[in-house]
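This is the structure I have questions about; it appears just below.
A single protein chain has been omitted; all remaining protein chains appear in their positions.
Per-chain numbering from 1; labels A and B assigned in written order.
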Amino acid sequence: MIHKLIRPVTYCVLLLVALLIVSPILFMVVGSFKPDALVFAEAGTWKAFFPETWTFQNYSDVFARVDFARFMLNSLLITGTVVGGGLVVNAFAAYALARLRWRGRETVLGAVMVLLIIPFEAIAVPLFFGASSLGWRDTFSVQIIPFIANPFSIYLFYTYFLGIPEELEEAARVDGAGLLRIFIEIIIPNARPAFASVAILTFLVQWGFFLWPLLVTTDEMVRPLPVAIAAFYTLPPLQWGDILAFAVMMVSPILLVFLIFQRWFIRSVASSAIKG
Amino acid sequence: MNGLHKVAMIDDKNAAYFFVAPALVGLILFIAVPFVLAVLLSVTNLHLGSPLPLEFVGLDQYRAAFADPEFQHALSNNFLFVVFVVPVQTALALFLALLVNSKIRGSVLYRIIFFMPVVFPMSLLAVVWILIYAPGPQGIMNSFLQFVSLGLWQPRDFLHDPQFALPAIMLMSIWQGTGFQMVIILAGLQSIPGQLYEAAALDRAGNWSQFWHVTLPQLRATLIFVVLLTTILAFRLFDQVQIMTHGGPNNATTTVMFEAVRTVFERQQVARGAAITVIFFVIVLVITLLQRRTMRNSGGAMR
Partner (left out) sequence: MATVAFNHVTKAYTPGTNAVEDFTLAVEEGERIVLVGPSGCGKSTLLRMLAGLETVSGGEILIGGRVVNNLTPQQRNIAMVFQNYALYPHKTVRDNIAFPLRMLNVMKTERDERVLKTAQLLSLETVLEMKPGQLSGGQRQRVAMARAIVRDPDVFLMDEPLSNLDAKLRVKIRSEIARLQRRLGTTMLYVTHDQAEAMSLGHRVVIMREGRIQQVAEPQILYQRPANAFVADFIGNPGMNLFQSRLLGVDDGKCLLGFGDRQLSAPYPDDVRGERLETLLHQELLIGIRPEALVPRDEQGSTLIGRFEIDEAEPQGHEMLVYFSVPATVVHGNIDNLPAAQRMVARWPLTSTAKAGDRLDLAIKDGAIRLFDQNGNAL
């Protein structure tokens, strides 16, 4: 008898948990379409999820009150450059470590493994201090350049490249291909999962990166979304509808990427954990 | 991973240096050097805006940090966080992973829903959850708790109540982090060879027995990894604290990283802040080494 109950119980539990998980998100999205006054007032009721009045007012308010487009552009620029630059820089380095023979290879590999352990917070203070002293604050470059080279990305690429059969590269060499061509025409097309994983993980981390831009930016012109939303929250008047609209717009790009590429997303996270 | 390297390419030795140079420069300039700098700064008395000359002070900063009640509170908050969040979140993640892994329809949909919070930037979540934790009966959390407790719950101002501030942040973190852990555990579950379960079934092992004797042992490495990763993340706690409670009320929610930033940014005590981050790093290092040691003893990696 217990066996018969397991399935429906499982479904119920899963459904319940799913609802619990999803409700804050739903609350956020629905609330962004409600008039400001009602957001807070109706928060405690079922009307928080099923509004009686819809409006786009909050969205236009956001654009009226702050330069949202600029924040979005900034985030896109910073994240895009870190991801793109990271793919190139880290992949090249990983290939040299995996397949080329050069003096110091073992040392550098060991160094990468050691640096892997150091979380960003451990170097945030001196990095900030250094950037400050050099007058490097309030720029895009200070938010981009330090994060392009990444030990974890290198490690992901490295283990993947090791798994590509060496015969492919040997055949290409015999066929007359030089090193760069081999890397671009043979290795990269056969390492798509690694590139996808690194891109996704870097995007995930960079899009929500808060601590660093908080430390090094005050100028709105270079401010990315994570800092902007915190600032917007403290910007009088406190209108929750506007804030929720801001949040919805801020999360849309990455949410969209997630929903489209969710299999890759989840696989990247899970497999990078296995490597760790 | 094969440990045996065939002889790698012999040509273009110089190209290797070009390939690796940009990354190497980046790693040195932006990770290695700052790290060394952190240690160096932490043994000085660097205080921006202070008239005192810069000098070497040995371990004074560390002593001062540990003696500082705010820092002590921060450390204990982090430990509290670990002690509560890690087991709860892991158990929940394991539970959900098991459910999703059983042959039910729509498992992909559940995976998406459970993982979705992970995709949200933490600062965004912090702001939104401020609204969720709104005081008074209109606050959605308050009214929800009133609903499930059948009226017994009294509305609280979570984020301004010293008793509830930290738990509030814990709950939010669990909400966000469970999906992340679940996905990893799920991958671990799916890599357990089905034959082990078949053999157990032939040996007359029931569901609970199978879970205890097949699933858990096979999952050991994954669980260790996930527990320690979450522990490290628990020490990195910053964004939510900065935005939701600013460490308060009365340092009820301050954390190590929050203290570090506050020390450097608001009080200009760069050296002290550096010392705090070094302490933080040592904690993370210990945890990481612990994990590596336990993994090795358990027979190595998952696959």
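To be clear about the criterion, contacts are C-beta pairs under 8 Å (C-beta built on N, C-alpha and C of every residue); 3 or more make two chains touch, one makes a residue touch a chain.
Quick caveat, the model's predicted, so the values are computed rather than measured.
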Contact partner of the left-out chain, one of A:Thr10, A:Ser23, A:Thr139 or A:Asn190: A:Asn190
Touch list for chain A against the chain that is not drawn: 165, 167-168, 170-178, 181, 186, 189-190
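Throughout what follows, only the chains that are shown with their structure count from here on.
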Centre-to-centre distance between chain B and chain A (centres being mean Cα positions), rounded to whole Å: 16
Touching residues (chain side chain A, partner chain B) in the complex: 7, 10-11, 13-14, 17-18, 21-22, 24-25, 27-28, 31, 39-45, 48, 89-90, 92-93, 95-97, 99-102, 105, 108, 111-112, 115, 117-119, 121-130, 145-149, 151, 154, 159, 162-163, 166, 169, 173, 178-180, 204, 207-208, 210-211, 214-215, 225-227, 229-230, 232-233, 240, 243-244, 247, 250-251, 254-255, 258-259, 262, 265-266, 269-271, 273-274, 276
Partner chain A, residues of chain B touching it in the complex: 1-2, 6-13, 15-17, 19-20, 22-27, 29-35, 37-38, 41, 96, 99-100, 102, 104, 110-124, 126-132, 134, 137-140, 142-143, 175, 178-180, 183-184, 186-188, 222, 225-226, 229, 232, 236, 238-239, 242-243, 257, 260-261, 264-265, 270, 273-274, 276-278, 280-281, 284-285, 288, 301-303
